[in-house]
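Here we show just some of the chains, and they stay where they sit in the whole.
Chain nomenclature is as follows: A and B, assigned in order of appearance, with residue numbering initiated at 1 for each chain independently.
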Amino acid sequence: MSSCWGSQIKLSIFGESHGTAIGGVIDGLPPGVAVDFDAIAFQMKRRAPGQNRWSTQRHEDDSWEVLSGLFEGRTTGTPLAFLIRNKDQKSKAYANLNIVPRPGHADYTAQAHYHGFQDYRGGGHFSGRLTAPLVFAGAIARQILENKGIHVGAHIRSIGPVDDERFDPIKVTADQFEAIAQKNFPVITDESGEQMKEIIEAARMDRDSAGGIIEAAVIGTPSGVGAPIFDALESSIASMLFAVPAVKGVSFGDGFDLAAMRGSQANDAYDKMDDDGRLVTLSNHNGGILGGITNGMPIVLNVVIKPTASISKPQQSVNMQNGEKTELIVKGRHDPCIVPRAVPVIEAAIAFSLLDAYYLYQGLEHV
Amino acid sequence: MSSCWGSQIKLSIFGESHGTAIGGVIDGLPPGVAVDFDAIAFQMKRRAPGQNRWSTQRHEDDSWEVLSGLFEGRTTGTPLAFLIRNKDQKSKAYANLNIVPRPGHADYTAQAHYHGFQDYRGGGHFSGRLTAPLVFAGAIARQILENKGIHVGAHIRSIGPVDDERFDPIKVTADQFEAIAQKNFPVITDESGEQMKEIIEAARMDRDSAGGIIEAAVIGTPSGVGAPIFDALESSIASMLFAVPAVKGVSFGDGFDLAAMRGSQANDAYDKMDDDGRLVTLSNHNGGILGGITNGMPIVLNVVIKPTASISKPQQSVNMQNGEKTELIVKGRHDPCIVPRAVPVIEAAIAFSLLDAYYLYQGLEHV
């Protein structure tokens, strides 16, 4: 099974790339939230393809329809279901994915799991298109978080060998998030962005693709959100992030760099108690989470996105019906680099999982 | 909440470092499994402290008692509960952790989450000691997996700047796992191990600590295990791994290195169909998982363990009662490097989460 995530708020996602529709159901939203549809449209557009050279030319208008859970512009508290119809499918381009699987894609593993009954067209349920419902749900989650002063942002940290500047893990601001989100190519330093585009363009010219790293941050979270052991905030966020196709690694704070540090470097010394009684640290190598629970410092995390599996360069594959080796040239439209469009998806995944943890924290009674 | 993990088999973990006992409940085990207690004892001993210079001198004999779910040496299929009594606590050493929190540890975040009612002694429920029940549960999961020809292994990939050899992501074997598990210091190349020990010893001499990376692998998994989106195998495994204290990053296959690769490099070309009708790839950059589902190649993953937060070097902290800055010297016994003892913990986490996914796959009916 695959469709349901969450404890205090739940998200179900359904659909196949070339089926009738994709969509989702969000359950557990608080009643009375005035939903800002423009804000949803803004996030959906950030993810939408077809906007420039480095994304697929498939046109998805991604116009959605809310089926339930909204009344007079506000959430009712009952399940909010929504759908996005599929329109611009070109199934022929994907006609034989159930016979000759694309390397790096889920064609073969889906065949193995579903015994050949999966809708293989365009990757079916495994298509990156299924991240649209996640962005939709995340857009609502962000509105609720923002009302609490909690903001989520992300940028492209690297494409191939080109690095962007990093977020300051102490001083990163909501304004910075907003400025990046407004950009067509979401980086901190536009010069780095230009170099990244060159990397992507070079890959595209070679009928190849490029990967990258997205750095994300959350500010405004109170201390105390999360839980020990299996409900560690890192566990929740990571389980949601690895649901996003192409994500192959997730790390918090200084992540894999912590391996080479000593405790005296990695430990974030406490500096003072702020006016809200919250302890402030001098550094933030732990990314705002200790023991699975927020300490109130910015949450900082990194996600690696592998290069798009669909490339039109000839590749070696095997015919699943007769076992014969064959050369495969993937047709259809696809992004030479999915990373720019993945930025709002990563933000959405973080926002939804954080809101779930936030509600657990908020509901916790104490004497 | 924190105690319960799993879908087809569930694991609950309870206990505090200096409370009466720690333990767990495993539900959903198949009836009739002949449990090999020696194999459990072997895994428990790999994790146990006090065995050498680089681990805490606290003596835990970690002798366990099974309370239920076993009858005549076999699982009954009903919940298997077990406990490990706490014996060698020295609570005084930790007396004021609810007043002056240790940097890098969960003392402050636990205080924020539980409003000061947590058992703070020795880190309480957040102590690394809580990984003992996980190793116990994982040891049973491994036995079941091994009966299916599935083997889990891991080694220290790096400590500080020193690297061990890597697993061959195609040819890694169960014998190799077994050879490493028998070692007191679990590395592939003992020379690297000796250098790592020097790094650890140097940290210890400086009253400091060291971190590292653990590389793990699983062989023998059929293709088809896992699920798309929220039940992606990476999601399950990662959510379990981030439950382990000190884990700050998890990646699959080539992980963060995929950011600098092109699709034509990262895609694992299909080479042939083997005798079981399974496709074999030429490379394994994706770590045996595509679209959240195994392709039958070895699962390969990496986990970063931050340097032990408890160091006896003086550190700056803040008194949570009065907000005053204070110097903290952490007393008590602690490992200068937790990585060697974390190896069997990581293996256990992987084994348990994989078995859960395996049962979902096995139970899947098809026409």
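As a convention for this text, a residue touches a chain if its C-beta (ideal position, glycine included) is under 8 Å from a C-beta of that chain, and two chains touch if they have at least 3 such contacts.
Every value quoted in this text rests on a predicted model; they were computed, and no experiment measured them.
Shown here are 2 copies of a single protein sequence; counted across the entire complex in this file, the number of copies is 4.
Keep this in mind: only the chains that are shown with their structure count from here on.
With angles rounded to a multiple of 5, the C-alpha fit of chain A against chain B returns 180 degrees of rotation.
Chain B has its Cα centroid 26 Å from the Cα centroid of chain A. Contact residues on chain B toward chain A in their complex (touch as defined above): 1-5, 7, 11, 13, 101-106, 108-110, 112-115, 117, 125-126, 130, 158-161, 203, 206, 208-213, 222-232, 234-236, 238-240, 242-243, 245, 247-256, 258-273, 277-279, 281-282, 286-287, 289-296, 302, 304-311, 313, 315-318, 320, 323, 325, 360-361, 364, 366-367.
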